[in-house]
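Left out: one protein chain. Kept in place: all the others.
As written, the chain order gives the labels A and B, with residue 1 at the start of each chain.
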Amino acid sequence: MDEARSLRRRRFRAYWTGWAGALLVGLMTLCALFSPQLAPHDPFSQDVASRLRPPMWARAGSAEHPLGTDHVGRDYLSRIIYGARVSLAVGLLAVLCSGGIGISAGLLMGYYGGPSDRVLTFLANVTLTFPFMLLAIVVIALMGAGFVNMVLVLGLTSWPIYARVVRNEVLSLREREFVQAEVSLGSSALRILVGHIVPNLANLLIVLASVEVARMIIVESFLSYLGLGVPPPTPSWGGMLSEGQLYVFTSSWLAMFPGLAIFTSVLGVNLVGDALRDLLDPRMKTVTAG
Amino acid sequence: MRTYVVERLVDTGLTCVAISFVVFVFLHLAGDPAKVLLPPEASKEAVADLRRSLGLDDPFFVQYGRFLANALRGEFGDSFIIRDKALAILLERAPATIELALAGLLVGVALAVPLGILAAYRPRSWVDHLASIVSVVGQAVPTFWLGILLILVFAVWSRLLPVSGRSGFRSLVLPAVCLGLYLAPIMMRLVRSGMLTVLAQDYVRTARAKGVSEALILWKHAFKNVSIPLVTMVGLQFGRLLAGTVVIEIVFAWPGIGFLTVKAVRTLDYPVVQAAVVVVGAAIALVNLATDVVIGYLDPRIRYG
Partner (left out) sequence: MRGQRFAGGLTVMLAVVLGNPAGALAQPRGQLVAALDSDRETLDPHQATGTIDYMVLMHLFDHLIARNPESMKLVGGLAESWRTVDDLTWEFKLRKGVKFQNGEPVNAQAVKFSIDRVLDPAQKSYLRDRFKGITSVQIVDDLTVRLKTEKPNPVLLERLTNLAILPPTYVKEKGDAFIAKNPVGSGPYRFVEWARGQRLVVEASPTYWGSQPAVKTLVFRPIPEVATAIAEMMAGSVDFIRLVPPDQIPAIEGSGKAYITTAPIIRVIFLNFDVAGRAGAGPTQNIKVREAISHAIDVDGIIAHVLGGRGLKLGTVVNPMKFGYDASIKPVTFDPARSKQLLAEAGLAGGTKLEFMTYSGSIIASRQVGDAVSGYLNKVGIQTNHQHIEDIGLSSNLERTGKLKDIYLASWGSWSVFDADMILYPRFHSSEAFAYVRDPKLDEWLDIGRNTVNPGKRMEAYRQVQRYVADNYLVFPMYAQTSVMAVSNKLNYKAASDETIALWRATWKN
């Protein structure tokens, strides 16, 4: 009785938080996909004479620039909207990249075991032991800042997260009857993997991916903050935060809004991920928070 | 126990070697290492000299062997900027990072453990909900934004604490709190889930039935059993912290290893960058090793599992 009620409550909460999260994610996606239509101005067009205008609710603000302007007179709302493109693109691509590598590796490790497992496990451990942030900074500085390099670095350093999870699942699934049945039928490994094992991993992977997308967005914004992300004048929330830090005393909105944008996007993705986990993965229900 | 430790030692050693290999490869990918290791204004003769002394015309693995041997001796070359041994400069900054990491960990644990225990003890109460909200929200806040906000509120608007830099206990407060707030949500989740598992166990119910006091149950059984995963987590977090403090160090201009590395990267001071990645990587590996040994000691199942 207690169990059923708690399950219902969890579903209920997951329902609401999930939808709230989906709303935030949807907002971010809309901004990224329809930036030209949504943004009131060109985010690159500068007008030195109207620099550092405050948001419209301040005394010196105006509706022409709802969120004010930056230090060279570019409309801030437009830049925030366009900034979603970089965050979303990096987040998704990095996850696709690392997920692709990680899942393949995990499948290999779990299904075949033996030497490939040992080697890949070792590689995974090494990758995880690497001081990730330091490495990202170093590599990007060496290879040059830019969109592609950033996606590569993030993608290549995050694969063990997927690999480990997939490997463990595959190990347990491998012994199950339906898989054994296929093996005895003589089905090829590929067929078994793709046809039977992967679909069972789907739920787990979706949840994992959502957590990772959130993490990638934060890491990207930090790298941009350091000046190692997409080069200016392309708007990116991290870069805008760094440019705005100088103005905390006089024009604090410049540091507020990009941070808020990052926060709401990440929050949205996390909420969606949590809700998905609550709904999709029964085993994780009893013991996890939220 | 001994085989376990030896196994882990070997593993750690191999990991360190692998890290050094990756750093070495990257240095080569970045262009002529002689050019990269010398300041930009070095003359052609200086570059040629260095090529010869580094043996850059030798086969790749011979070069790597030499690099590894040097690294083991702590020889990473001299910083371009500060005409001093790269390793020495790095180690000079180490105490600052360790201080920050420990303080942050302390704040994180101080926030996470009580909240996690309370949340587990009274599931679905307002405390539990608060804990979940804190956890979800806390994990979404970008740390460097939080740092800027903290500076704004506590240092600029209210002049209570120093803005940045390392100058005594007061200057440690904001960075440590920022770091602690970053670590707390994850730790809290772990404490809570661990506690929940334990509290649902039979022997706890038995103890309750026997009339043992709640406090005793909480402490003696539940928390003690959570301590292993907690120690694991703290140990692993500390390792990651050594690199993760970079974020905090940049925002608060805290003169630690992360801050030094970013500066070195910006000034193309490659010997320092090299030293930083290898040394920090090795440190993380060693901390992981220590954690594993401690856990192996505490929980026999892990040794044989």
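Here is the rule we go by: a residue touches a chain if its C-beta (ideal position, glycine included) is under 8 Å from a C-beta of that chain, and two chains touch if they have at least 3 such contacts.
Everything numeric here is computed off the predicted structure, so don't read it as measured data.
The residue from B:149, B:163 or B:186 that touches the chain not shown here is B:163.
Only one residue from A:4, A:48 or A:190 touches the chain missing from this view: A:48.
When the omitted chain is restored, the residue from A:100, A:195 or A:232 that touches it is A:232.
Residues of chain B that touch the chain left out of view are 39-41, 81-83, 151, 155-156, 159, 162-166, 253, 255, 263, 266-268. With the whole complex as reference, residues 44-46, 48-49, 51-52, 71-72, 227, 231-233, 243, 245-250 of chain A touch the missing chain.
Quick note on the criterion: only the chains that are shown with their structure count from here on.
By the touch criterion stated above, chain A contacts chain B in their complex at residues 6, 9, 17, 122-123, 125-126, 129-135, 137-139, 141-143, 214, 218, 221-222, 225-226, 241, 245, 248-249, 252, 255, 258-259, 262-264, 266-267, 270-271, 274, 286-290.
Listing the residues of chain B that touch chain A in their complex gives 11, 14-15, 18-19, 22, 26, 29-30, 119, 124, 131-132, 135-137, 139-145, 148-149, 151-152, 156, 188-189, 192-193, 196-197, 200, 239-240, 242-244, 246-247, 250, 258, 261-262, 265-266, 273, 276-277, 280-281, 284-285, 288.
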